[in-house]
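Note sheet for the following structure.
Only one protein chain is missing; all other protein chains are in place.
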Amino acid sequence: MSLLHFFGQTLRIATPYLFAAAGGALAERAGVVSLTLEGFMLGGAFGAAIGAWLGGGAWFGILGGLAVGLLLGGLHALGSIRFGADQIVSGVAINLLVVGATRFALQLAFDSSSNSPRIAGFDGFANPLIWAALLLTPLLAVLLNRTRLGLRIRAVGEHPQAAATLGVPVARVQAVAVVISGGLAALGGAYLTLDQHQFTDSMTAGRGFIALAAVIFGRWQPLRAAVACLLFAAAETLQIQLQATQWIAAQFVVMIPYVLTIVAVAGAVTRAKPPAALGRPLAS
Amino acid sequence: MISVRWLHWADLVLPPLVALAVALVAGDLLILSYGQAPGSVWRLLLEGTWGNSYGIGQVLYKATTLTCTGLAVALPMRAGLFNIGAESQLAAGAFATALVASLLPTATPLLLAAPLCIAGAMVGGGLVGAVPGVLRARYGAHEVIVTIMLNFVVLALLNWLVSTYWHVPETLHTPTITSGQMPRLSQLFPQFHGSAANWSWLPVALTAGLVQWALQRSQAGFALRAVGFQPLAAENAGILVGRVWRQALTWGGALAGLGGINFVLGYKGYYEDGLAGGAGFLGIAVALVGRNHPLGVVAAALLFATLSQGGLAIHALVPKQMVEVLQAVVILAMAMAVPEVRRLLRTALTPRRRAP
Partner (left out) sequence: MTDSSATPAVRMTGIAKRFAAVQAVAQADLSVQPGEIHALCGENGAGKSTLMKILCGMNGCDDGRIEVHGQDVTGWSTARAIAAGVGMVHQHFMLVPTLTVAENVVLGREPLRHGLLDLEKAVADVEQLCKQTGLSVPARALVAELSVGQAQRVEILKVLHRGARVLLLDEPTAVLSPPEVVELWKVLRTLRGSGTTILLVTHKLDEVMELTDRITVMRQGRTVAVLQTPETTPEILAEAMVGREVDLRVQHAKRAGSRGDVVLQLRDLRVAGRRIAEAIRGISLDVRAGEILGIAGVEGNGQAELLEALTGLRPVLSGEISLNGKNINALTPRARGDAGLSHIPEDRHERGLILEFSVADNLVLGQQHHFGSKGLLDRRAIDAHAQAAIAAWDIRPPDPQAPVRTLSGGNQQKVVIAREMARDFSVLIAAQPTRGVDVGAIEFIHDRLRQARDAGKAVLLVSAELREILTLSDRIAVLYGGQLVAVLPRDACSEAILGGYMTGLGSTTEAA
């Protein structure tokens, strides 16, 4: 295997992670728990299939995925911010909802229980989402550290009362962060559909949780989270390429992100500390 | 103070009713979108579940597992901890019970084998539950993150164990056990013939009652509830909060593990990769709708079992995936209804107090 091929493969695997992790970092920094990433991604994947199929082109797929993601982000915001539902429960519900709804919609739209027909997509590195994912990390860092919205997101996730007393509309800032997070994670899902020219049932297969692991392992910092995404993707690439050698069982490579994350939150080296107000909405 | 207690009950019972109503409306919309009449679909759902003994047996079977995973979420929740690990705890329990059963001599008497296999299931699940418990108590690691991540680790580990060391060739399941099998209900009541219903429901129901009783009547239950409401006050009262956390999550895991007997001892007779099939995540819904009360959990488990069995019954008219959507809608509506109902009750109460 050539090194170039290795990096290319890693980048392609990392792309959906980068999108979802960017979304996750944004929402969690605003204090909203991101168990929803998996659901957002799967929703985005399905939205891409519908978009590309109805619009007849891959770019419509991107739009479709984005639209579904923004919608799902809005739903999570409505539940956990407007109605004050437990964010973890709301997240679990949205994940289950998307699995069920995409299956139901597969039946409804394509009369299939497993997959969509072949749709338009992008082949390999012609996929603009790969290059967008590379730009995403610096953009996110700028958003968080150098813009008004970013400062407010950071303040709201750490000390919502303090932000509120200064007239910062806490609920609105959180809602914006969650909706953007939905859109970003959904683009990660859309990448999968457009890359494979097809939507298949539950095709995200836990990638949303790997992205969440990257956010936590990256200590809620966009740059570190992106590095974690690349690291996890490199491990997968290595595993795929070493499969034939039986050097290490695939299951142990699969465990890497999760084990690293557990070690990180348990603070074996130095403790990964979440935003102080994560999961605790501002009492009205 | 009658009004206070009345409010307490209203606060407990109203949100599930609201959630069910929302789910019914959502269901109507889905059914209409598929061009069917809601009335006939709902009727078919009820007939296919509670309308015949096969359906009842299937509901009972599914409710047995869901009761366990529901308790696995509800018990730690009473201590203020969110266990999202029931999925892998259930699988670990099933694996452990299959292991114990396969180690027993063939045709060990059930009265000896069953307790051993049940203990095995609970130890298996409990070990997985103990990890987040210990990490939380000792390092302050957030149990939500640890249990999520641990799900993937444990499931991958079990997959590796089964696929590398212990499976029937060409399959992903272990050899069939030769002792510890729970008899099917149909052996005693032939009308259940064909359903997976088996006597696992009995130890599970007893366990649910025991958990309820222990929460209310035991020192440990008192301490656990105190920690769940106000850890600082509990600490002040000499309760070792870290130990309660550890125990709550370990027992939570054990309860999820208990669910493993239903599949392994009662139904298939072997451990199979992927047998949890989402029952662990559904346990969160069951605990939520059951308001974290063991008896409420049993009722909620029956409800969700009815929905999931009902999906098969209505498949002729609408895709069975409809019930997956409905289950999620129930959770979402429930999560929104709980704080909303509380707010409404509180405002409803205020003017009454103001009047002298």
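Structure notes:
Order of writing sets the chain letters: A and B. Residues in each chain are counted from 1.
Definition applied: contacts are C-beta pairs under 8 Å (C-beta built on N, C-alpha and C of every residue); 3 or more make two chains touch, one makes a residue touch a chain.
None of these values were measured; they are calculated from a predicted model.
Contact with the undisplayed chain is limited, among B:S40, B:T176, B:Q191 or B:Q230, to B:Q230.
Of the listed positions B:L46, B:A220 or B:L344, the one in contact with the omitted chain in the full complex is B:A220. In the complete assembly, the contact with the undisplayed chain comes from A:L151, out of A:L78, A:L108 or A:L151. For subunit B, the residues touching the absent chain in the complete assembly are 1, 4-5, 8, 217-220, 222-223, 225-226, 229-230, 232-240, 350, 353-354.
By the touch criterion stated above, the residues of subunit A touching the omitted chain are 142, 146-148, 150-152, 154-155, 158-159, 161-168, 276.
Throughout what follows, only the chains that are shown with their structure count from here on.
Subunit A makes touch with subunit B in their complex at residues 33, 35, 75, 79-80, 83-86, 88-90, 92-97, 99-101, 103-104, 107-108, 113, 206, 209, 212-213, 216, 249, 251-252, 254-255, 258-259, 261-262, 265-267, 271, 274. Interface of subunit B with subunit A (complex): residues 30, 33-34, 82, 84, 135, 139-142, 144-146, 148-150, 152-153, 156-157, 159-160, 164, 278, 281-282, 284-285, 288, 319, 321-329, 331-332, 334-336, 338-340.
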